[in-house]
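Structure record follows, encoded as structure tokens.
Missing here is one protein chain; the remaining ones are kept as they sit in the complex.
Our next item is chain A:
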Amino acid sequence: MNDSQPIETATTSIQMSSGAPDAKTRRYDRQLRLWAASGQAALESARILVIPATATTTSILKNLVLPGLGHFTLMDDKVVTGADAGNNFFLDGFKSIGKFRAQEVVNGLMEMNDGVEGVADVRNIREALEIDKGWLKTFDIVVAHNVDSVILDDLAALLWPDTHLVVVNSAGFLADFSIHYREHQVIESHVETSPSLRIDQAFPALLEYAMSLPLDTMDITDHAHIPYPVILVRALEEWRREREQVSGPSSGKGVPRTTAERKVFKERIRAMMRKFDEENFEEAEAQAFKCWTPTVIPSEVRELFNLHPSSASSSTTFSGLVSGLSQFSQNNPASPQYPSGLLPLTPSLPDMKSSTEEYVKLQKLFRAQSEKEKQVFKEYLSRAQVDVNDATIDQFLKNSHAIKVLKGREWKEINPGAKELLAGKLSTHTKEAATHLALAAIRKLRAKSVISSLEYVSSPNDTAMTDILDKDKLKDLLTAEAKSFLPPAVELPEAEWLVASGEVARAPSADLPTTAAFLGGLVAQEVIKMITKQYIPISAGNAASSTNDQLGICVVDLVETWTGIL
């Protein structure tokens, strides 16, 4: 469980000096523990456009209004029907029927949080696309639910790449959605890996300290309080020196490699105990693997060095920081103080068996080394004229082992996706791909006006949609569309397609309250990750990775209750 923020960073900036938090901090306490004041500030300055006012988009907005989104505009030119009044919690029951849908929903949502600005726009999106292009691009994110392909194509082309587009599709129990961005950079990814303590490449001050302890003669109580990293560094160094005596000088970097060597090494640690119950040595034995886990730059981070080549003309702060990191890791062969092939040392230590004094002493050693390395890093930044404040540098270095740069896809690339790619997905992710095809097919049919009567019309003379279009006929139409998305020789998977097309044909225009609420949570969560630049949103993979087989679509089936990524 490592997805919570250290609280000191979470609240200091909006906490009163007396200690006790103000009303706003108290209201947002449970989320500040996840994304901190920085994430909250980002959320409060974000602007979002949502089209149109369906049960699903209303649910998405609910989960953004509650945590305190800055601004939203809800665009919809329709009036509330009986069907809307039945499946949207933020309409006022039948009293809303006949009034503008956008306005009624905005009224309902705004009751929840007066810190949020909400605007109803009762124009049709087509109109805005014609006369208000510039305004559409002022939003950070645009969310569209069950919008026809033709409009989506225009909207997506206009917004790419600066305003991120979120496309959500649903029918009955099935849904999928995708986020369209070119690249998304995350410093605070909150992934559950901790930075290396560099046991295998101890920095000089730590090595010196570990070797200076008179293990056999020191006070027995102090002996039982030596922190395990110190024990490991000492044991490893002694092991290395013995090996050099036997097999001649080496690089001084060897580690126990074979199972037998490792077993003997653990026994060596156990033999260092002076009393049978020294828990710190037991901990050292349990952590001995850290000696032979080489401290390296995680491959995902290394890949980024190629994505953002070291050059003086770094365009953004982020690429400047990555470039500085790259230089730090490559350009220090001469000085053992700042070894090459490593990321700058992180000052934070995990808890361990130790006395307060020994723990604080170790903490100071790590902080001092970390500070030195930070200065070297900062020199690279200033040489490249990267203008960045110390707080950002600290944040970046603290997370440097876990920074992420994701790539997304443009809408036209996944509507519905390249034929060969889809064919591949049908064999590797059969259920997900079949569901995606069925939803893409119904969207196509809607755009072609083959099934124009999908919208509920509140005229008593109108027969229900289910009577107009027989389900088997609809399934055939869906199948024909889906086949057109695939290479000629590729067949649809029989069982999975029967399920996916059958579910869509059963409820082609149903915006079910539970599916809407489920999507409301999922999509809002991803939007929050995009806005706060914290945690990791869905993507088409790592930006620096050469593989290109991910579409970046999240697929949902609420009959068997699963989600998947295509």
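Methods note: contacts are C-beta pairs under 8 Å (C-beta built on N, C-alpha and C of every residue); 3 or more make two chains touch, one makes a residue touch a chain; residues count from 1.
The working rule: contacts and distances are computed from a predicted model.
A.B. asks: One chain of this complex is not shown here; going by its UniProt record, which of these names is it: "Mediator of RNA polymerase II transcription subunit 18", "NEDD8-activating enzyme E1 catalytic subunit", "Ribosomal protein L6e-domain-containing protein" or "EKC/KEOPS complex subunit GON7"?
C.D. replies: "NEDD8-activating enzyme E1 catalytic subunit"
A.B. asks: Touching the hidden chain in the full complex, which residues of chain A are there? Just list them.
C.D. replies: 1, 3-4, 6-8, 10-12, 15, 18-21, 23, 25-34, 55, 59, 62-63, 66-68, 81-83, 85-89, 92-94, 97, 111-112, 172-173, 189-192, 225, 351-352, 354-356, 359-360, 456, 458, 460, 464-466, 471, 498-499, 502-503, 506-518, 520-522, 524-526, 528, 535-539, 554, 558-565
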